[in-house]
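The complex appears here minus one protein chain, its other protein chains still in place.
Let's look at subunit A:
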Amino acid sequence: MEKFTKIQGVAAPMPLVNIDTDMIIPKVFLKSIQRTGFGKNLFDEMRYNRDGTEIEDFVLNKPQYRNAEILIAGDNFGCGSSREHAPWAIADFGIKCIVSTSFADIFFNNSFKNGILPIVLPQEQVDILMADAEKGENARMTVDLEAQEITTSDGDVIKFDVDPFKKHCLLNGLDDIGLTLEKADSIKTFEAKAAQERPWV
């Protein structure tokens, strides 16, 4: 996995609440058996007309947000299905960090596994960042994972929380499976005990 340490980039505002995984990547694109190439279809139905032309006023189609690396979103971002295609599409597009007041549980977990940092902040702080994002291209924000700080284009600093284990994995680009296999003995011990206690499983 790619490491996430610090990014400085454009943030795109998406104030809509309940942005679901069908909006992020409609199911017609779930048929691939690869992990890459989903970025061009991120937010497909909001982003393109049926004939494939772009819908001009969709935020990521506006010139100032085409290279956005940060998304400031409304409540309950990523609700819906467990499809990891959603964070794959987001990462493939180039977005590395999403800020909202809340995220759906599975989406939240999936993001970390794909080098994306989802940040939960209270409404007032999301509002500040949303207003900053509205300013467009020149308003570059900085997200510093090590320091757990977002710096707005005006230099205001907003602190955020992150699970220490997830932070460690993101900072170092660590693969979960490798880490877990280091605990193979614990798993074996558990299995032996469970086989005694619940042999029917």
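Rule of thumb we're sticking to: a residue touches a chain if its C-beta (ideal position, glycine included) is under 8 Å from a C-beta of that chain, and two chains touch if they have at least 3 such contacts; residues count from 1.
One rule holds for everything that comes next: contacts and distances are computed from a predicted model.
Missing chain, UniProt name from the options "Protein tusC", "3-isopropylmalate dehydratase large subunit", "NADH-quinone oxidoreductase subunit" or "Sulfurtransferase tusD": "3-isopropylmalate dehydratase large subunit". Remark: the omitted chain is touched by one listed residue; of A:7, A:30, A:131 or A:171 this is A:30.
When you scan A:15, A:39 or A:136 for touch with the missing chain, the hit is A:15. Summarising the interface, subunit A meets the missing chain with residues 15-18, 20, 22-23, 26-28, 30-35, 45, 50, 74-76, 79-84, 87, 102-106, 109-110, 113-114, 163-165, 176-177, 179-181, 183-184, 186-187, 189-191, 194, 197-201.
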